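What follows is one structure encoded as structure tokens, with my remarks underneath.
All protein chains but one are shown at their positions in the complex.
Our next item is chain A:
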Amino acid sequence: MSSQPTPPAEPHDPSHPASTGAGRGPGATAPTASAEPDRTAEPVLSLEELTRVHGTGAAEVHALRGINLDVHPGELVAVMGPSGSGKSTLLTIAGGLDLPTSGRVVVEGTDLTTASRKDIAALRRRSIGYVFQDYNLIPALTAAENVALPRELDGVGSRRARREALVALEEFGLEQLADRFPDEMSGGQQQRVAIARALVGDRRLVLADEPTGALDSETGDAVLALLRSRCDAGAAGILVTHEPRFAAWADRVVFLRDGSVVDMTLRSSAESLLAGGAAQ
């Protein structure tokens, strides 16, 4: 398990995830060549010339400047960069929580910049899953109910939504948490339930904003291993992080500074470099 990639442009964290070997951590599910994303398929998320300007006049801030990014099925893209570089803005626009000043955002063939507010909400119910740093779960609902929520909001009957939620929790190995309320779960458990919710039904795009930020490194690895495994199973994901150690789980790492992409590294090329093979 020494094939873990290393993002070249950042100082490398020497502690390798593989060495943790925690539960379903990277030791068990570390990405391999067999999990190569299918870049010929239609991208799940496509950002074209994305620009976002906050405020006007003297208070004008360019959060994003002409970003282009495609995320394909099976692909996990890590977004890194210093504070204020536009990472979170990118994620909120990709999820339709915010609209760009210019450019296009296409999720599963739907252009969010022209879609109605209702359609975007529906897209969030059916296609896009969010995982935030903490407090992801609705405290009034159990784990199963949290996972079932997007389906119920979509008009699926509560029994059927619950059945689907239980299936999802089981796939993630979380079935024992089904009837617990968020305040009866650990932070790591909450994050894993949040990922289960992000991918319930046929949602294929998971947007994770520092999902491990509030966790210790061991738990963080377990959460990322789960995310990685879901991408390997065909989902597409964006992971915002400033920990290179976690970015190493991604297929690609995008570096942002002052709203622009300053570097983009493919895992395969990094692997190739490490393995001495040709870059893609």
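Assume a contact is a pair of C-beta atoms (placed from the backbone, for glycine too) under 8 Å apart; a residue touches a chain by one contact, two chains touch by 3 or more; residues count from 1.
Going forward, contacts and distances are computed from a predicted model.
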Query: The hidden chain: which UniProt name fits, "4Fe-4S dicluster domain-containing protein", "Cytochrome c1", "ABC transport system permease protein" or "Ni,Fe-hydrogenase III large subunit"?
result: "ABC transport system permease protein"
Hidden partner chain, touching residue among A:V156, A:A178, A:A214 or A:M264: A:V156
Task: Extract the touching residues of chain A with respect to the undisplayed chain.
output: 92, 95, 97-98, 117-118, 121-126, 128-130, 132, 135-141, 145, 148-150, 152-158, 160-161, 164, 167-168, 171, 197, 199-202
